[in-house]
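And now, chain A:
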Amino acid sequence: MELRDLVRGFLKKIKPRISDVDALKPSIDAILNVLKEDRNINIDEKLADLEENFNENKIKLVYAESQDDVMNYLSQLMKKERLSIMIDDFSEFYEMKLYKFLIDNKIPHVYLDPTLEYAKRKYDIVSPENIFKAMIDIRLSDFTKGFLKKIKDIAYKSYMGISGAIAIAANMGSIFLLDMNGLSGLAATTPHKHIVVTGLDKVFYDFFSAFKVAVNMRRIIDKEGGSNLYVISNPSRTGDIEKIVIYGAHGPRELTVILLDNGRRGLFSENIWREVSICNFCGLCGQMYPYLEVLSKYLNLSTYLFPQLIILINGAYAGDLETLSRIAAFLEIFKRDFKCPFDAVRQTIIYDILKKLYALGVSREKAEEIAEESRILIEG
Partner candidate 1 sequence: MSVEPADYLPEILLLIRDFVMKTRHPLGMNTKQCDWCREVSDKVSEESRTLIYGGCLYNVMGFTHKLSSVLGIIMKEPTKEARLKILRRLRFLSSISRKILKESREYTGIPVMALEILDKLGYEVRCLNEEPYSGALLYDLGFWNELKEYGSWLTQFFKERGVERIIVLDPHTYDLFAHVYPEMMSDFDFEIINFIDIILEEVKTGKLSLSLNEKTIVTYHDPCHYSRSPHRRIIDEPREILNSIEGVELREPSNTKNLSECCGGPLEFIFPFLSEEVAKMRFNELMNTGAKYIVTACPICQLNFYRAAKKHKESKIIDIIELVYHGMRRWR
Partner candidate 2 sequence: MALKGEFKRIWGRYAAEMRTAIKDKTFRTGVSRATKSYEEGITPLLERFKESSTLAEEVRRIKEKAIENIEDLIKMAERSFTEKGIKVYLAKDADEAKQIIGKIVGSGKIIVKSKSITTEEIHLREYLIEQGNEVWETDLGEFIIQIAKERPMHLVTPAMHVPRERVARLLKELFKRSYDPNDIPELVKAVSDFLREKYFTADVGIIGANAIAAKDGCVVLIHNEGNIRMVTCIPNKLIIVAGIEKIVPTLEDAFKVVYITARYAEYKVAGYFDVIAGPKTISLPSGERVSSVGPSEIHLILLDNGRSRMINDPLFKEAAYCLRCGACMYSCPVFKITAGKFGGPVYMGGIGVIWTYFVHGPEYAIPGAYSCLIDGRCYERCPMKIDTPRMIKELRARYASGEAFRG
């Protein structure tokens, strides 16, 4: 079956879910307040404090100017030892197309999300498009059952775990993670080495600011409230024998944080970022218009959220007119429906982003052509 038919079939099944906007408002406001305050703090100040605290906490900090730096670092790391790696996926992972890097370099790895693992088995490259195909594959349920039986053993044996982070607090050197279903948290728990890869935009100055963001995001993303929240500030350590500190008591004995720049630093001072970064990923727009997630995956985009799109446009996909055209196409469709339910991000921002894309050299005709094709898909 062609992808288009799959998408059409999928879209027919899913229905918009309108969450209780009022119930979410306190959480949204809490995050908004933190974001407004925190972005007044200069990034270099944050980073200086972060470095000091990570140093004190024995967390290794790697500053990656570009995604190439990340992949070079990982190559070096993975060459040294016969490793088994567990990966919890995160937005920066897709930004850097790490899924391609791992396959190209023949690095043995297991995804902690059965959907991704299934996609890897079937298609090798775990691109957004392939993930979507895996999502709607009827054999996924059985695969997941089998996966769950084996994952405990994999967790026992694995040497390294890679994950993202929801937030990082500079003044304590703390990393905030969410574990929705018991699997994603394993990357940070059982291996001997834990590597966190996350963007500069995740660094907050104050512990309680980062906490507020993490706890409220959790409330928004997981309305049932069953997901665990973890904060990690040092590798596993103990002082129980004569108060002598030893690392690696139970969980990871080494903890590394790779901070990804990839154009973010330059972006922070731009007006468009100041506007768009207010979006806190509540995902309500995605719920109201389920086609957004499907559409973005169909167009092989890893995200439909504006802050992430801006980061990609400014960094990873800079100069990649092909991908930028698909982003423009996506926005041409979305502009018809977009309205932030909380009026946090103004409606017309989508036009500014499109303007920026066309100014960067994206062909308007090309974008509208792709948009037209996709529109047919959605409207049937």
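Note that in this section contacts are C-beta pairs under 8 Å (C-beta built on N, C-alpha and C of every residue); 3 or more make two chains touch, one makes a residue touch a chain; residues count from 1.
A word on the picks: all candidates are chains of the complex that A comes from, given by their letters.
Since we're looking at a predicted model, the values are computed, not measured.
Of 1 or 2, just one candidate touches chain A in this complex, namely 2. Across the complex, chain A meets candidate 2 through its residues 53, 56-57, 114, 135-138, 140-141, 144-145, 148, 151-152, 155-156, 172-174, 181-183, 185-186, 188-190, 207-208, 211-212, 215, 219, 224-234, 236-244, 246, 248-252.
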